[in-house]
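What follows is one structure encoded as structure tokens, with my remarks underneath.
Only one protein chain is missing; all other protein chains are in place.
What follows is subunit A.
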Amino acid sequence: MSKTDATVDERIKETSKLRKALIRPELGAIVGTIAVFAFFIIFAGNSGMFNAQGVLNWSTVSAQFMIIAVGACMLMIAGEFDLSVGSMIGFAGMSIAIISVTLGWPIWVAILLTFALCIAIGALNGIIVVRTGLPSFIVTLAFLFILRGFTIFFPQLIERRTIIGGISEAAEGDWLAPLFGGKVGGGFFIWLGDLGVIEVFSRGTRAGQPVVDGIPMLIIWALGLVAIAHIILTRTQFGNWIFAAGGDAQAARYVGVPVNRVKIQMFMFTAFCACVFATCQVIEFGSAGADRGLLKEFEAIIAVVIGGALLTGGYGSVIGAALGALIFGVVQQGLFFAGVESSLFRVFLGVILLFAVILNTYIRRIITGER
């Protein structure tokens, strides 16, 4: 800033680099990630948490959180919530199980139909929210119960039980199922095992094979969704509309942004993410349970908030949300590796949520110049 410039307001102080870094939405999540890794390297460094199997363990758990956090993040930036994510996960899993196992249709048909159904329900959520003007909190709370109720009701009605198995058999030889339940990079891990970089089994039927036989598709989905969502949000016209819809819907409408359409599409995207999660889960477990996905909606929202998104919309980061999910996965599994009682994970969640919200409020004040 040149001092000779007459139009420069002398009362505005030059912003420091630190302050500029502070207003990045991801900051809290980056600091949190470093802190969490430092903590577990110190206290659980020798427990096997950071060998190949350990890394795969917490990466998989983090990836699960990431998939639903990406959807929740985009939706929250667009100014809405979806509390029905957890129920949607249970519902989607059950839908795949009933169509493929009970009806005996090919699993790819089950997967595609379930995706269509879930995205349609997401659209319905969105349409109700934008048409009635009701808070999405209430509308999606209703769907939390509606979907969970059906998820328990249908398998009981049809199969007289709440867990449907046999999906692994149904998925055998299917072309679409490996996209959700498969693993990639097997050859690479065998090579690493041969090099001695990662351990190999020394006994049993798999002797000589590496302990990690590939990266689960779940992780690929998570990274792919994070990358695509991040690019859409920060680099495209549609991304600008998402920010605008959540920042101030009326202002956005006045300049011609199709706010309602954007919001409905974000509800659909959230439902899509929940469905990806559910599909990966049922194919991995080989069964669908009526209680799957319980409380996931809140975990997704917490990850997003840790990632720096404002609950009021219009501000946030997919990368931040992904780091929030990573913090989750690392802490949840790390407490296990460190031999700490796992119920303390919930205490941690509550505490970190509180800190994240306080930090975000402070950041928002800096950006908008409120006092």
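Heads up, the rule we're going with is that a residue touches a chain if its C-beta (ideal position, glycine included) is under 8 Å from a C-beta of that chain, and two chains touch if they have at least 3 such contacts; residues count from 1.
Basically, contacts and distances are computed from a predicted model.
**Q** What is the protein name, per UniProt, of the chain that does not appear here: "Cytochrome o ubiquinol oxidase subunit IV", "Sugar ABC transporter, ATP-binding protein", "Carboxymuconolactone decarboxylase" or "Xanthine dehydrogenase family protein subunit M"?
**A** Not shown, but named in UniProt as "Sugar ABC transporter, ATP-binding protein".
**Q** Given the contact definition stated above, which residue among A:173, A:256 or A:339 touches the chain not shown here?
**A** Reading the full complex, the residue touching the unseen chain is A:256.
**Q** Out of A:54, A:178, A:247 or A:286, which touches the unshown chain?
**A** Within the whole complex, the residue contacting the unshown chain is A:247.
**Q** Using the touch definition from the top, which of A:71, A:93, A:193 or A:314 touches the missing chain?
**A** A:314
**Q** For subunit A, which positions touch the chain that isn't shown here?
**A** Interface residues of subunit A facing the absent chain: 1, 5, 7-8, 12, 15, 23, 231, 235-237, 239-241, 243-244, 247-248, 250-257, 310, 314-315, 364, 367-370.
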